[in-house]
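If you scroll down you'll find the structure; I have some questions about it.
Note that one protein chain of the assembly has been removed; the remaining protein chains are unaltered in position.
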Amino acid sequence: MMKAKDIQIKEIPLDPEWCRTFVSDVSCGGQVTFTGTVRNHTGDRKVERLEYEAYVPMAMKVLEQIIDRAGERYPIIRCAVHHRLGSLELGTSAVVVAVAAAHRKEAFEACMFIIDELKKDAPIWKKEISPQGDEWVSSRP
Amino acid sequence: MMKAKDIQIKEIPLDPEWCRTFVSDVSCGGQVTFTGTVRNHTGDRKVERLEYEAYVPMAMKVLEQIIDRAGERYPIIRCAVHHRLGSLELGTSAVVVAVAAAHRKEAFEACMFIIDELKKDAPIWKKEISPQGDEWVSSRP
Amino acid sequence: MKLFITCFGPAREITGQRQLELDVPGVTTAGALRSYLLNTWPDFRSLDVVRVAVNQAYAEDDLTINEGDELAIIPPVSGG
Partner (left out) sequence: MKLFITCFGPAREITGQRQLELDVPGVTTAGALRSYLLNTWPDFRSLDVVRVAVNQAYAEDDLTINEGDELAIIPPVSGG
């Protein structure tokens, strides 16, 4: 039974340690935290920065549904998903997914499930700003 | 090719955010951090606190070998493994494993591999302090 | 029936607008709206998938659209 979940989509820097602390629970043996950061390349393409936008109210709902589905599959106790918007420099955190469960295997699997589903379904878009030209990421042929 | 690894076994509180920051790298799309904390139960057994001890110089070597094996299996770029010793209250962080790789799947798998191997091979022991009596954890029949 | 449709990410660049205002007879389901968009702006065909959201949820093609619904074009997402 999930005790608490926290979903945030925001323009200001993310705080992975806040997420990790939010999901900490004495009934849990551990937390798994994934932090997605802006990488300086995509394949051979050099990346200078990323610009994120979202359909925010729908994204909040989709993320909540994803967390609930994770909770049906895995006995997770607490969960936080934060996503950044706006123009992000290299190395900046774009997304944090933190999960706590009684046992680590389930925490790892739930964390992977949530970030995979987020990337498939959350109405959020990023544009790569690159010397080779700007491009919306998944619209590339 | 692994750029950096950091192994610490210490008596003072761990800092998961330090580990996450240590493994951050602009060539990586993300970091996965596992933090193992002291749980208030093991099955039906109530736990009051844990006492950790280690064969420190050997544990340092074993952890380094585990990280190197992880680096042979997965293209991880940076890695930190910190382990706490001494008497730990409920909720306290006992171990942190942080891994960065270009792609998240590999970071998740490498992080799981390292914590699994650590639990199998690192010469570290914990004793559960419980109202039902104190017990070394894995020596239980 | 007047429809207001928000265009996100690459959809905004394809239509040239963030908000579309349409009044097209026959566009009464999510599927009909999708077809209308693909025919009107053929660049949508270069995307892997174009989904329509009705009232902040992904819509199946047979979902009926009503006046006043919140509509959005959802090009391939790339969060995370």
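Labels for the chains are A, B and C, by order of writing; each one numbers its residues from 1.
Criterion: a contact is a pair of C-beta atoms (placed from the backbone, for glycine too) under 8 Å apart; a residue touches a chain by one contact, two chains touch by 3 or more.
Keep in mind that what you see is a predicted model, and the values were worked out from it rather than measured.
When the full complex is examined, the chain removed from view is found to touch B. Interface note: of B:Val23, B:Val47, B:Cys79 or B:Val95, the residue touching the hidden chain in the full complex is B:Val95.
Looking at chain B, the residues touching the absent chain are 36, 52-55, 57-59, 61, 83, 94-95, 115, 118-127, 136-139, 141.
The working rule: only the chains that are shown with their structure count from here on.
Per-chain CA centroids place chain B at a distance of 48 Å from chain C. Not a single residue position of chain C touches two or more of the other chains. Of all residues in chain B, none touches 2 or more other chains.
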